[in-house]
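For this depiction, one protein chain was excluded, whereas all remaining protein chains were kept in their positions.
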């Protein structure tokens, strides 16, 4: 037995080290892992802190029916009562108008970039302009509309002017995200549709856009989230009204951000402070509800049966 | 349904680059014609010119004639969209529409072209799925997403989708290259069946497959790297594989078989 064993060809005697990486590499790997997890923890702290603050200070006003159905008409900073109906409606109306204007332009613009203009000089110019628009600060968008709407045309400060400036902010967000989503639609699907003799526009409308639909909706919601919380255009383009005004073309209009702004200097007074945090929580909830809805829409539209 | 394809003096360019040079051939109706040849020899490119799918790529253009029976596919006034309704295509990787159910996938060609009659659609879907040997596997889940099927089923779904519009010709661009052997076999059986009704042209890298399914085989090759691809030889499949006329064909075939 031993003799046979000795006759076997000898191994080279060097066992492979299969236990792991060299020390420095393993260390770097561990360090990177620790830092990455740490980054996550750091990012979560402000989120939880802010949410905790806003919820704990704002929730009790939201529990009353008045909050959702009354305005602040005739209510001073020292008095309790009233609601945020005027501000909620103002925010919703202005955002809705913004979306109605911005989304079609954005989606069609993205379709142009991905399906029609690809690789052309014109598309590069458009794309560059979108990059510029992406960087336009809300205050500049507001100033621009101020210059056109008020200084040049001599119109009044109204909700619609706010919507116009918000379009400038929402357009690039939705356009870019739509563009990205359209790009992700594999060319194979377009080809499959073309190969069935389907014209290009129907291919885009019935195959490309539906495939990217979830992503497009998410982009729209991100855009809405951005514009709903914008305060600067409200400060410049429409006055804050404590009364209910549902007409975006006439008169001042309440909005949640300006409602917060209205009372933020009076935080020492409990009724004002309560309203500030309650309005803040309402604003967050509003955006959140839209987000959740968007995700549901995206989920159910991704797989269509029938 | 099934038409004869006659190609004469076809050159294909991508911009300034000539990808395929001077191809002339006739593809008989109700037969299977296989295109074989090394990668990059232009056989897929050429295949795409048969239903003008190459036009999807910017800068691609064609010189020469492609006749479907007596109609020139490149005559002025001919719409590529209309051409593709007559000459269907199945792609290398199965590409069912992910947003659509199995039913909608098969019906998509008709639906997207404006057919709304539900009864008609149901009928066509069932017939096409039968035609693609897929009916029994999916008849209970027509409303489920097409993307949920296995790769081989997806490819048969794509074939069902292609035949649902009742084209004259079906082009297949390496339809089995992304599939396992069993699924490949299923597709090959299906091709055999399809040629009763359609003119079938298939590009394949698999020479056994060409030998198994095709009636005629066309061998494409490059003169040299960077030169355009050319049609070297086209003949009945038996002849190509037993007694090719050209040395290059023989080299290619034997080289692969060892």
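A and B label the chains in the order they appear, each numbered from 1.
As a convention for this text, a contact is a pair of C-beta atoms (placed from the backbone, for glycine too) under 8 Å apart; a residue touches a chain by one contact, two chains touch by 3 or more.
The rule is simple: contacts and distances are computed from a predicted model.
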Hidden chain of the complex, named as in its UniProt record, picked from "NADH-quinone oxidoreductase subunit N", "Phosphate transport system permease protein", "Acetolactate synthase" or "Tat pathway signal protein": "Phosphate transport system permease protein"
Per the touch definition above, residue among A:84, A:170, A:189 or A:204 touching the missing chain: A:204
Touch criterion as defined above, residue of A:62, A:89, A:136 or A:269 at the omitted chain: A:136
For chain B, the residues touching the chain missing from this view: 1-4, 6-9, 24-31, 65, 67-73, 75, 77-79, 81-83, 85-86, 109-110, 113-115, 117, 120, 123-124, 127, 165-166, 168, 195-197, 215-216, 234-239
Contact footprint on chain A, counting only the chain that is left out: 21, 25-26, 28-29, 31-33, 35-40, 42-44, 46-47, 49-51, 53-54, 104-106, 108-109, 111-113, 115-117, 122-123, 125-126, 128-141, 143-144, 146-148, 151-152, 168, 171, 175, 180, 197, 199-202, 204-205, 222, 225-226, 228-232, 235-236, 256-257, 260-261, 264, 267, 276, 280, 283-284, 287-288, 291
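By definition in this document, only the chains that are shown with their structure count from here on.
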Centroid distance [mean C-alpha coordinates] between chain B and chain A, Å: 44
Touching residues (chain side chain A, partner chain B) in the complex: 118-119, 186-200, 202-203, 206-207, 210-211, 213, 301-306
Chain B residues touching chain A - in the complex, by the definition given at the top: 51, 53, 56, 58, 81-86, 88-89, 91, 93, 95-101, 103-104, 108-109, 111-113, 143-145, 158, 161-162, 165
